[in-house]
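With one protein chain removed, the remaining protein chains of the complex are shown where they sit.
Note that the chains take the letters A and B in the order they are written out, and that residue 1 is the start of every chain.
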Amino acid sequence: MNKPSINTPIWDRERSNCKNRRERGAALANGREVAADDIIRLLETIIEPGDRVCIEGNNQKQADFLAKSLVKTDPALVRDLHLVQSVLALPEHVDLIEQGQVSLIDFSFSGQQAGRLATLVEQGRIKIGAIHTYLELFGRYFVDLTPKVALIAAQMADREGNLYTGPNTEDTPAIVEATAFKNGIVIAQVNEVVDKLPRVDIPADWVDFFVKAPTPHYIEPLFTRDPAQITEIQILMAMIAIKGLYAEYGITSLNHGIGFDTAAIELLLPTYAAELGLKGKICTHWALNPHPTLIPAIEAGFVQSVHSFGSEVGMENYIAARPDIFFVGQDGSMRSNRAFSQAAGHYACDLFIGSTLQIDMGGNSSTATKGRISGFGGAPNMGSDARGRRHASPAWLRAGREGRGSNSMPRGQKLVAQIVETSREHMQPAFVERLDAWDLAESAGMELPPVMIYGEDLTHIITEEGIAHLVRCQNPEEREQAIRGVAGYTQAGLARDKRMVENLRDRGIVQYPQDLGIDKRMATRDLLAARSIRDLVRASGGLYNPPNHFRNW
Amino acid sequence: MNSKTVNYFEASARTRITCLVDTDSFAEICPPHFRHTSPHLARLNAPVAFDDGVIVGRATVAGHSVLIASQEGKFNGGAVGEVHGAKLRGLMERALDERPVAVLLLVDSGGVRLHEANAGLIAISELMRAVLRTQAAGIPVFALIGGSCGAFGGMGIVSRLCAEVVISEQGRLGLSGPEVIETVKGVEEFDSRDRALVWRITGGKLRRAQGEATHLVDEDVHSFRSKTAQLLGAYAEEKLKPAGLAGLTEIQRQLAERTESYAEARDGRIIFQVSGFTDLEAVALMPIDAFNRQLGEAL
Partner (left out) sequence: MEQFVMIFTSTGRLTTSPTPRVCGVVSSGNLEVLVESGDAENSCRIDVSTPAEGFRDIWKAVLNDFVERQPVGGLHVTINDAGATPAVVSLRLDQAIDAFRSERP
């Protein structure tokens, strides 16, 4: 008979390690609370070389105090980190890499740090695991990229360590859930410590330590678009979108990307769309951040529901006063959740429409430019057909019939549209034969060119020239000519086969404004429901309180 | 075009004139097809404009004859170059011959055009002198301020020389612009991105409360027109007259007094407080007529 193995399996190595870290940290804390002056020591005490660390940073809310503190840690102690976070937004995130404390990063979006990141990659000073979409990265938090240490941001903590994340809850639940339940350490920076929270967004026993930051965490007003900057061309495109796409398909559930093009659509709902009798027939249910430019449409009764990825600075009071529209807690403030809203955008919306920098002749679009690794964010989640979707809606079924033909298995399709002016200033074309993404992939050694929306998912392109119903094309040649047909005076547009485009027009695949009964001369700023930030404040009955740098009064 | 729906802030210099004056009454002097463009910009390989960013001419407003100039803030920030400045000064000189009821300056300018610094500086100083001469001859000059560039630098000074300063809430009036102050003195002195602060220091409501502006109007062109028409009526009937030397000396004395009494003021809020506004947060959102009423009661 064999003796019992002396190597009895140990099933809680990670848990013990986590417990050790917690105990080491406890020496510096009073309960869960850590003084701001002790935070650098706490980080040095808890973080071990090679740790997977998430510094909560998404496109709005930033755990900026913790990021700054991490930069000040001793590189001999805090090193070989693997950053796993949705956005590499702060200069400090990149400083950490430059200081040699990070060896690997997995992320979604890099925004303003895109240029510095590209340089570091080309110099071989940092390795990128992968660039994800939001949902994809959150998914991996629960599979193979679970954070060991999560540095998060909340508005308030109570003495126990319960957290109130409030309107800008954003990524916090996804990060904390993955970390806290898989032997990780959660450290929160908060703006205030109070006796009683307005509501509990994150329970204390998921939180190991919290610290009151010397200054409130930074929130970027990322989704505020000043109507004063909307051009006549954008208004024309918005008219084409409303009449040629929204009304045509009866789109009720949707997501809008960031930008002036979609802001123009929002501001035309109470005017142009209402005149077309579309109130109640389109744009009733949204997965959308609380765009200030949506206020007039909400006030006009167009909108029934909005679920948000995050909040928007200045919209708090307005949202609180419209609980029938937004997702609001019993305390009266909004709750956002990026993971859920991304899932909603992917599975529960009939349309995604957004802007881009470049579209190729296959309909692939990208915002990548050489020398900048900017990543994806959430657009690819929403801008792709949800192949797992099983609930039907008229718009989805119609797109499915057009896209897959009537002979195949009945099935719907997500409407995915790009709205873009054919050229930017100084004649820079939006339509190209080859995306810059290929050059970027080569120079940065990426396995995939960073394509935001793949051509096979794209059903519509809207430009100032008109709309291309790509979903109605029978073959790749027709698709290409439909794209060229709305590409205007770009080289790609001038290279179109005029006869073929005329044929596509006859069949309603390419539609110019006159084909849609749109008088271009109507496209003036008078059509906008609000022409300034001040108008938005008025429309909100004084509830919208714009950030100071958007004011001109 | 309906002047009630045309937003003064947004409108182009030409649209402002069209909406402000009596229909079809405007006759342009040095119109675009004369092509009096800036030789300096051309030499610097920069885009030029046919009117060099200012439109001048004669018109009537509510039947009163005026000479009128309108600066285009979107062309180089409405900045005054050599040609631009010569058109303005020429208009003032013409006023001495034609004796209109008033000269209207639709100011939308950051001051001197840096591309043509010396020529621009000379032009501005000539313009200041011309405004004073015109008013000394009994012809008032009105500054109308409500464009995106406001009235800064030399044009801020020119505006303050005018008998009437009609401003909207969006309008701004000052000497050094907020960005300039921040660059020179640092962000602690003036955070130009804090636009609420910028407007509390230079904006229409503050300038009206201080008395730097004589009238505060709504932001549509119609409001500018009706206030202008009302003032023209008063000057035509000689109920109002541009200040003479004695009047100017008195204003100078009051300004010196004000400098002393507000020496410690760091923010426009104190001006509103002294003017009798109790809820300082509400001032920014207060409708114009309510603001004017409040001021009337306080004054």
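In this text, a residue touches a chain if its C-beta (ideal position, glycine included) is under 8 Å from a C-beta of that chain, and two chains touch if they have at least 3 such contacts.
Keep in mind that this is a model prediction, so the values were computed, not measured.
Engineer: With the full complex in mind, choose from A:Glu44, A:Asp64, A:Asp436 or A:Glu464 the residue touching the hidden chain.
Structural biologist: Going through A:Glu44, A:Asp64, A:Asp436 or A:Glu464 one by one, A:Glu464 is the residue touching the chain not shown.
Engineer: Which residue from B:Pro31, B:Gly211 or B:Gly233 sits in contact with the chain not drawn here?
Structural biologist: B:Pro31
Engineer: Which parts of subunit B are in contact with the chain that was left out?
Structural biologist: 12-14, 31-33, 42, 45-51, 72, 74-75
Engineer: Which subunit A residues touch the hidden chain?
Structural biologist: With respect to the unshown chain, the touching residues of subunit A are 231-233, 421-427, 464-465, 488-490, 494, 520-521.
We adopt the following convention: only the chains that are shown with their structure count from here on.
Engineer: When the centre of a chain is set as the mean of its C-alpha atoms, what distance in Å lies between subunit A and subunit B?
Structural biologist: Those two chain centres are 44 Å apart.
Engineer: Of all residues in subunit B, which touch subunit A in the complex?
Structural biologist: For this pair, the touching residues of subunit B are 5, 7, 9-10, 148, 169-170, 193-197, 199, 203, 205, 284-285.
Engineer: Which stretch or stretches of subunit A touch subunit B in the complex?
Structural biologist: Residues of subunit A touching subunit B: 228, 525-526, 531-532, 537, 542, 548-553.
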